[in-house]
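In this view, the complex is presented without one of its protein chains, the others remaining in place.
In order of appearance the chains are A and B, and numbering begins at 1 in each one.
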Amino acid sequence: MVAETIVAPSRAPAKRRGHLRLSRRERRNLAVGLLFISPWLIGFLVFLVYPIVYTIRISFTRYTGFGEPEWIGLDNYRNMLHDDLFWTAVYNTLYYTALAVPIGAVVAMILALAMNQPLPEVPIYRAIIYIPSVIPLFTLTFVYQNLVHPTQGVFNRFLIWLGLPNINWFGDPRYAKLALVLLAQYGAGQVAVIFLAALKGIPASLYEAASLDGASAWRRFWGITLPLMTPVILYDLILGVSLGLQIFTQVYIISGDPPGGPANSTLMYVVYLYNNAFRFGAMGYAAALAWVLFVVTLVLALLIFRSSRWWVHYETT
Amino acid sequence: MGNDAWRDLVRKLRSRRIDRREFMKRASALGAGAMAISGALRQVPTRAQEPTTVTFWTTFTDPDLSILQSMVETYNSQAQGHQVELVQIPPAQVTDVTKLMTAVRGGTGPDVYHLDRFIVAQRAADGLLQDLSGLGADLSPYIAFARAEATFNGKPYALPFDTDARALYYRHDLLQSAGIDPAELDPANGPVTWDRIAEIAGPLNQQDSAGNYTRMGFIPWVNQGWHYTFGFSWGASFFDEATCTVTPDEQAMVDASTWVQNYCIELDAAKVNAFGGPTMQPGFPVQQHPFIVGTLAMQITGDWAINQMETYAPDAEYGITWMPVPKEGDQSVTWAGGWSVVIPQGAKHVEEAWTFMQWFAGEPGQRIYTKESKHLPTIEALLSDTELFEGRHQFFAELLPTAKNRPPLPVGAKYWDELTVAWQKIYLNEEEPASALATVKERVQPDLQRFCPIEMS
Partner (left out) sequence: MANAVPVERAQPAVRASARRQWLAKYARREIVPRLLLIPLCGFYLLPFYWMLVNALKTNEELSIYPPSWFPDEIAWSNFSRAVEVFPFWRFLGNTSLITVFTVIGVALTNPIVAYGFSRIEWPGRDTIFYLVLATVFIPYPALIVALFDIFAQLGWVNTFKPLIVPFFFCFIPSPFWIFLLRQFFLRIPHEISDAARLDGASELRILYQIIMPQSWPALSAVSLFAALHAWNDFLGPLLYLQDTSKYTLSIGLTFFQSQSRYDIQFNLLMAASALVILPVVLIFLSFQRAFVEGVTVSGIK
């Protein structure tokens, strides 16, 4: 708190005096800043600029991947509007993301709090919660499929034991997406670890002070823990939305022939994109699909970012 | 708070200087190390220096992979001026050629590729494959349907390799337990009707107290009970060459679908799906397949199941018979698929690749493969060579000359996908057959249109 009174020159808002006229300090900061981000900059220029430009270009063509791309202007984009599979994929993907992201955040928070308990054996709990995240997806999806077998799976026998109706998770188009949401929870250990790291970064002194004031555990969570976790919650939301909208591998592994079954109930956006690019020989259309998803994700991410200034707290002072 | 702590840190900073130059040096050394090691690994020779190495990519896994390996070794021992290197690439959905596509574009593709034959036309249309007519390809020794699949617009793009066929498998023990004499299904008695199969299956169905099936007589769509299987049985053709249209909505296919849908509705489509559905997911352990376990009395599957039964249910008594027919007196119809070898664009050793392919997919190669793998050959002459087929395989060899094939269209992958989606909607009782099948046509025909007219050989 004392430190706040010390001058913090680098955080002084840059006074805009026109775009090119920067102060010496600003110019120095710009140079140092660019130097620090130069690994990314180099990587971007070498590995990403060409693929991005290329993908934009072929999104205006009909192209199988071989021979000359045939220029068709905006047709690929226009065709999307009349492509009911496109809309099916959009619906499925939004459905999945809308469920998986908030549920995932809550589950990860619960896991992180659980992993943060001051119990001697807590490293074991941490390892157990994290283990599903290290199982290769290829194996995990198959094990999971086995666990949710409609009549013999452990999950379903548990449901029956509880007196609940039996669910044919992956076989029934009504439940297949929910099965994917549930599967995603097995990966919640990833985010929980980040949350745990953030929890560990909260100064114990804050809790002690609050305890002295007689705040209950519940109050301490809402008053201290949650606000100080907001930077990583922001991270999780951006990550979750991006990964949720791009869900691909598990669907591709699990849903058999064709990917996205049964009855297109798990036809996710990127699965449809992949099918077009690498199975149907419609590279141009796939590229157009990619840019539409990119713009949608970007808008969503920007909305979340914009909103973050109202609810994310940085410095722990 | 922590005022002293930070002062302390700043002090430490002063005293223990990190030499930035030193740090950068180390960092770049690490980076260089990474490159050096990977570079060194790249140069590790995988075999002794030879004049020419023909690379051959296959998605096959064991046990069939080992057979390919020994075939290649046999070939290499007598090949002149070149050697073939077999490279196993991960198995994928058969119409997924991501690895091949990227590699061929980048100029690092193989000389020979193992491709599912029904997708040859599509990949040829995409421009991924080399036209083999310039090399003097002669498809005449091959069975008619394999020839058709290896050809696109009158030109050969592949040499057919093995094939397979579908038939009805039935378990003696289960049929007997319901008081049915398995002899009724003996191939010697000719095909029975689908309705008769439903009659036989009925008493075999058992449910637990919650209504879940614990045993079933027959599930039309399990294993190889695809759209094409039933469509062909009812006489559907799926493509009309004269008008260059896909015809998933033709009456025969609607009738076949209606029969399947009614069968499922009768037994509660969702419950049938709960019993049979998991077998259609890729991760399902084959050991738990209801036909192998003995909780499914009849299923449609291919000749490869003979090996599976030998491995996983060696004691089970079962028979294999004709694909059933819609009406008494109809001709029993099955269909066949299989693999082929192709030369992708950008292959570096076309001549040598071609020499190898002729051996591999020709009589010498197919003879070895048929004998070892118990798959079926596509060379007509080999089909009559009875010493190649033991017992149960003989039946499949006899089915082949009349087997149908999926129309080799440049939109084969999409057509398969769309038919399968419709098929799932039909057997899950989500949509009427006619409208589900009409959707297939709506989605596939526009893609096909730009290739019209299409000449089927």
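Methods note: a contact is a pair of C-beta atoms (placed from the backbone, for glycine too) under 8 Å apart; a residue touches a chain by one contact, two chains touch by 3 or more.
Here the structure is a predicted model, which means the values were calculated and not measured.
Although one chain is not drawn, the whole complex shows that of A:74, A:127 or A:164 it is A:127 that touches it. Residue B:90 is the one among B:90, B:136 or B:453 that touches the chain missing from this view. Across B:106, B:136, B:179 or B:453, the residue that sits in touch with the chain not pictured is B:106.
Summary of contacts with the chain left out: across B:163, B:295, B:358 or B:439, the touching residue is B:295. Set against the missing chain, the residues A:47, A:161, A:218 or A:310 yield one that touches it, A:47.
On the side of chain A, the interface with the absent chain consists of residues 2-4, 6-12, 14, 22, 26, 29-30, 32-37, 39-40, 42-44, 46-48, 50-52, 54-55, 65, 110-111, 114, 117-119, 123, 125-140, 142-144, 146-147, 152, 154, 157, 186, 189-190, 193-194, 196-198, 200-205, 208, 211-212, 228, 231-232, 234-235, 238-239, 242, 246, 248-249, 257, 269-270, 273-274, 277-278, 283, 286-287, 289-290, 293-294, 297-298, 301-302, 305, 314-317, using the contact rule stated above. Although one chain is not drawn, its touching partners on chain B can still be listed: residues 2, 5-7, 9-10, 12-14, 16-18, 20, 23, 27, 30-31, 34-35, 37-39, 41-42, 44, 46, 55, 59-62, 64, 87-94, 98-99, 101-103, 105-108, 110, 282-288, 292-293, 295, 304, 308, 311-313.
Note that only the chains that are shown with their structure count from here on.
The distance from the centre of chain A to the centre of chain B, each centre being the mean of the chain's C-alpha atoms, comes to 34 Å. If you check the complex, the residues on chain A that touch chain B are 1-3, 64-67, 85, 141-142, 145-146, 149-151, 160, 166, 168, 170-173, 203, 205, 252-259, 261-264, 275, 278-281.
Note for the complex: chain B touches chain A at residues 1, 3, 6, 93, 95-98, 101, 104-105, 122-123, 125-128, 210, 212, 270, 273-275, 277-278, 280-285, 345, 410-411, 413-414, 416-417, 420-421, 424-425, 428, 430, 443, 447.
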